[in-house]
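What follows is a set of notes on a single structure, which appears directly below.
With one protein chain withheld, the remaining protein chains of the complex are depicted in position.
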Amino acid sequence: MRSTRAVAFLAASLAVAACQGKKPEAEAPAAKAAAPAPAGDKILVGHVGSMTGSEATFGQSTDQGIKLAIEQWNAKGGIKGKQIALRTYDSQGKPEEAAVAATRLVVNDKVNLLLGEVASSRSLAMAPVADANGTPMITPSSTNPRVTKDKDKVRPYVFRVCFIDPFQGTVAAKFARSDLKVDKVAILRDVGNDYSMGLADYFLAKFKELGGTIVDDQSYKAGDQDFKAQLTAIKNKNPQVIYVPGYYTDVALIARQARELGMKQPLLGGDGWDSAKLYEIGGKAIEGSYYSNHYSPDDPSPRIQEFVKAYKARFGTVPDGLAAQGYDAAMVGFDAMNRAADGSGAALRDAIAATKDYPGVTGIITIDANHDAVKPAVVLEVKDGKSVFVTSVAP
Amino acid sequence: MTEFLQHVVNGVSLGTIYALIALGYTMVYGVLKLINFAHGDVYMVAAFAGFYIATALDVRDHPTLGKAVVVFVGAMAVAGALGWAIERFAYRPLRNRPRLATLITAIGVSFLLEFGFQLPGLQAQGRTFTEMLRGLGWGVPGWLDGLVAALPADFPPGPTPRFFPEPFTRVDWTVLGGVHVSNYDVVSFLVAVGFMLGLQWIVYRTRFGTAMRAVSFDPKVAGLMGIPVNRVISLTFVLGSVLAAVAALLVAGSRPRIDPIMGLMPGLKAFVAAVFGGIGNVPGAMLGGIVLGLAEEMVAGYTVSSFRDGIAFAVLILVLLLRPEGLLGRVTVEKV
Partner (left out) sequence: MRRARLVLRSVAPFLVALPLLWLLQGASPPDVTIVLVSIAVNVVLAVSLNVVNGFTGQFSIGHAAFMAVGAYTAALLTTGLADVQILGLRADVSDQVIFFLALVAGMATASVAGLVVGIPSLRLRGDYLAIVTLGFGEIIRVVIENTRFLGQATGISGLPPYTNVVWAGMGVVATVVMARRLLLSTQGRALLAIREDEVAAEAMGVDTVGWKVRAFVISAAFAGLAGALLVHKIQLVTPRMFTFVKSMEVVVMVVLGGMGSISGSIIAATVLTVALEWLRGLDQYRMVIFSMLLIVLMLTRPSGLLGTRELWESVPRWLRRRQGGGAS
């Protein structure tokens, strides 16, 4: 009796496996063609995002930004008369899952445009898939230079709409040295996060080059509850500013615990700080700190204010930086589709590469020869529970 | 010297968190010999229960002592109920099965809670739960509509971290010329010590404790002796979960960021602490937690902080190699 059940279950599971295997096989010949064919009357956009796992909050924000962009284009009648559809696959925050998801979107679903991922470690797993199959990919917020450029060779189909690590690290170093006029800085970085490590490394190099001293270089792990050990060590070195290039989820707690230890130094950070949660969780502790960002939410320009309003109406929350970047990645892609000569991947790639002065929410975007977005950075100060513009730094 | 003392204070404060969670872990382990992987997630759910109650009561803008009591009692009740349900439906059916089977359901429950709480909120998606049920063609009683509408915040909470309002006002003291201590650190430590003593008393001085020890020793024989084995195990789970709830609120009150995977690492570390102190041993869990917290703090403070977890684990492995039964564990003689 027992083994009968085992065999029945086995048969069922093999049947599932078989169904799974068959569907793509039937479409195999079409998949061999390098560029995905235009999918009839619809444009399909694929998004690989960390919808679950430890970075789900970033993945879900990005997804909502993309959704908003699609809904706005569809309301206007779509691109060249075609409606846009979105297919999102979860990567669970794992590179290997991102690679599988990207392959499935590109080969099986034949998306016209691939969007994602938040973190460079996942985008690096997706980029070879995009290149190999000739599907353009735009990453909203992967900042590692290697995502678009593999060993001095620009990846032909991979683009980004965000800053790269060297730029933002340099901006922060310049700001600390010439605007804040400090010469002793401590770094507190997220050791498991390539974004944070990249920013910290470039900041460190530039700040030293400008004649400053790094008095301490400490690290934490995302999700930690307690940062007091590192902060106590930093406090003893008495820096004037602490550079914390992490995500708002941790920075808010770091700020609180620094103040609890009686530290008065301002913190300095990157675009990972951009979220309303920073002020809510950080409270008074985060006041007076600075971070570099793509745009200033209090920028009166209508395109930013309209985005914030539309996002709030649709999802009930204020957009964070990742939502804005997801929105811009999709928008740059759609703008290029509108200009592309035909529906092929190569035409879309050329159109994206030709993007010039696109007025995105996160800045005026121009794609350069390295497939990176060139846009000025702004430095913001946290004041009265919101961010206010301090200065602008050109690339 | 000030720096060292500050590190000690920080380490004890961190260790207290581990200890509070480890106490619940070790209770369950002591009775069932089961690694309750979902314990960290009960801790998480308790924090969210506290969050919803606190939001409903508007604790953030008008905190009072009475409200704090309601928040604590409510979260403890939710956690206790959850602990009871997990044991009843996920563990009890497998009690006489291989121990690892229960471990897998524990992981399943843990995933279910983590990923369930990470689902996007129903209100944020523009439809409430009841509308979704009606969309599926199910009948919905009216009170459910009212319940959803009455939710103080969106449910499930989704992955974005939430701000946890302080249940009681934070006070920071500066002592000994520059060492910073807060009332949360002091209260947490006292609560942990209190719980440790209380649990010791329960285990060794009450009828229920005697029953627990009997079940731990041999559930079958205990059953034959007329001990209601199921009830004892259920109550142990409820007790362990209530401890997790208190830990969650104390931690969330002083480190006001809560999210659906907040229980993962503390749960793991508490498990380590419990084993370290000698799993199944109540004072051992307390000691293990504090030692682990201090070890992490000293490593991060005085050496390279990026090696924090690595060195903490290395110390742990070394200690286990020297004392394989944990700091306070009893050596079990193997009988043939």
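Order as written gives the chain letters A and B; numbering starts at 1 within each chain.
One rule holds in what follows: contacts are C-beta pairs under 8 Å (C-beta built on N, C-alpha and C of every residue); 3 or more make two chains touch, one makes a residue touch a chain.
Everything numeric here is computed off the predicted structure, so don't read it as measured data.
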Partners of the unshown chain among those that are drawn: A, B
Among A:Trp73, A:Tyr89, A:Phe227 or A:Phe334, residue touching the chain not depicted: A:Tyr89
Given A:Ile84, A:Ala125 or A:Ala351, the one touching the chain that is not displayed: A:Ala125
Chain not shown: contacting residue from B:Thr55, B:Thr105 or B:Ser254: B:Thr105
Given B:Leu14, B:Ala270 or B:Leu316, the one touching the chain that is not displayed: B:Leu316
Footprint left on chain B by the chain that the document does not show: 35, 90, 93-94, 97-98, 100-101, 103-105, 107-112, 115-116, 118-120, 268, 271-272, 275-276, 279, 304, 306-310, 313-314, 316-317, 320-321, 324-326, 334, 336
Residues of chain A in contact with the chain not shown: 2-7, 9-10, 13, 16-17, 20-21, 24-25, 27-28, 31-32, 51-52, 56, 60, 87-90, 92-96, 99-101, 103-104, 106-108, 120-121, 124-125, 128-129, 132-133, 144, 146, 150-151, 191-194, 196-198
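What we mean here is this: only the chains that are shown with their structure count from here on.
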Rounded Å distance, chain A centre to chain B centre (Cα mean): 33
Residues of chain A that touch chain B when the two form their complex: 52-54, 56-57, 59-61, 191, 218-221, 223-226, 228-230, 232-233, 235-236, 249, 252-253, 256-257, 260-262, 277, 280-281, 314-317
Contact set on chain B toward chain A in their complex: 3, 6-7, 10-11, 13-14, 17, 115, 118, 120, 123-124, 126, 154, 158-161, 163, 172, 174, 178, 180, 182, 251, 255-257, 259-262, 264-266, 296-302, 305-306, 308-309
